[in-house]
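Every protein chain but one is kept in place in this view of the complex.
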Amino acid sequence: METLMVILVGILISIGTYLILSKQLLRIVLGASIVGHSVNLLIITSGGLKRGSAPLLGEKAAGFADAIPQALILTAIVINFAVTAVVLVLSYRAYKSFGTDDMEQLRGNENE
Amino acid sequence: MKTNDVILKSVTRVAAVIILTFSIYLFMNGHHHPGGGFIGGLSMSSAIVLLYLSFGVDKVRENIRVDFKKLAAIGVLIAIGTGMAGVIFGKPFLTQTFGYYDLPIFGNTELASALIFDTGVALAVIGTAVNIILSISEDR
Partner (left out) sequence: MRMNNLLIAPVIIPLLTGMVLIIFQKNIMLQRILSLVALLSTGVIAVLLMNRIKEGGIQSIQLGGWEAPYGISFVGDMFSALLLLATSIVAVGCLIYAFSSIGRKQEKLYFYPLFLFLITGVNGSFLTGDLFNLYVFFELFLVASYVLIALGGTQRQLRESLKYIFTNIIASAFFLIGIAYLYSMTGTLNLAHLSLRIAEIGQDGLITTVALLFLIVFAMKAGLLLFFWLPGSYSVPPTAIAAIFAALLTKVGVYAIFRMFTLIFYHEPQITHLFIGILAAITMILGGLGAIGYWDLRKILTYNVVISVGFIMAGLVSLTTTGIAGSIYYLIHDMLIKGLVFLIGGTIVHLTGTSDLKKISGLIRLHPLLGWMFFIAALSMVGIPPLSGFLGKVFTTQGVFEAGYYWLGGIGLLTSLLILYAMIKLFMNAFWGETILSAEEEKGTTKGLLFPIALLTVASVAMGIGAEAITGYVTQAAEELLNPNLYIKAVFE
């Protein structure tokens, strides 16, 4: 199961990389977002994928899931969310300001 | 262009109440079971965002007169404040405590300082999430 997940992470990261390398600003934002999510998947896999109940007191179960990766990705998702929001606003501002979302045309010339 | 959003508006009227109630349930549930300030706050902000979507920014702003930036700041202040309480009593930062009290209606209830911390978290999450959506939607 872990191996499958790692392969999935690999596929997702390749998709993200492909999108980041494209010219459209929105695609780059989406690519960055996909990379972020695949990394979260990797973190949850790193704790081992177990069938177990939630790691809470009072749950009478044979096994418990590892709580730390869950706590980590909760934080990572929130941070990813905030960063994506900032990037979206900035990209929108850039689009309005330059009138284009083509990164090729956003390339700076030296003495501006 | 005027769109026909009767269905959206009528559903929102009912759904917003349900989501808000559920978010409070999630929030209170969080002390011993899955839930908590973060998730409660997030679902509450989804209700507010739903209101914004269906009734428009201006109308909601008239009725909910809260500056969400300040709400987020106050939330963080509350959360840090509970953390600081431990420092005053000579314990490490963020130490939490709880006790059992006899309250008039609820009977013997457990009150924990983590609840106040969670309130702060919930306020911060609501403030931030709504604020993000609002600032993206503001077309300047």
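Observations on the structure shown:
For reference, chains read A and B in written order, and residue numbers begin at 1 within each chain.
The rule we apply is simple: contacts are C-beta pairs under 8 Å (C-beta built on N, C-alpha and C of every residue); 3 or more make two chains touch, one makes a residue touch a chain.
Source: prediction; values computed, not measured.
Across the entire complex, the residue among B:Leu20, B:Val57 or B:Ala73 in touch with the chain not shown is B:Ala73. Contact between subunit B and the unshown chain involves residues 69-70, 72-74, 76-77, 80, 83-84, 86-87, 91-96.
Touching residues on subunit A toward the chain that is not drawn are 20, 25, 28, 32, 35-36, 39-40, 42-43, 45-48, 68-69, 72, 75-76, 79, 82-83, 86-87, 90-91, 93-94, 97-98, 106, 108, 111-112.
Note that only the chains that are shown with their structure count from here on.
Separating the CA-averaged centres of subunit A and subunit B is a span of 25 Å.
Those residues of subunit A that touch subunit B in the shared complex are 54, 56-58, 74, 78, 81-82, 85, 88-89, 92, 96. Here subunit B touches subunit A in the complex through residues 32-34, 38, 128, 132, 135-136, 140, going by the rule given at the top.
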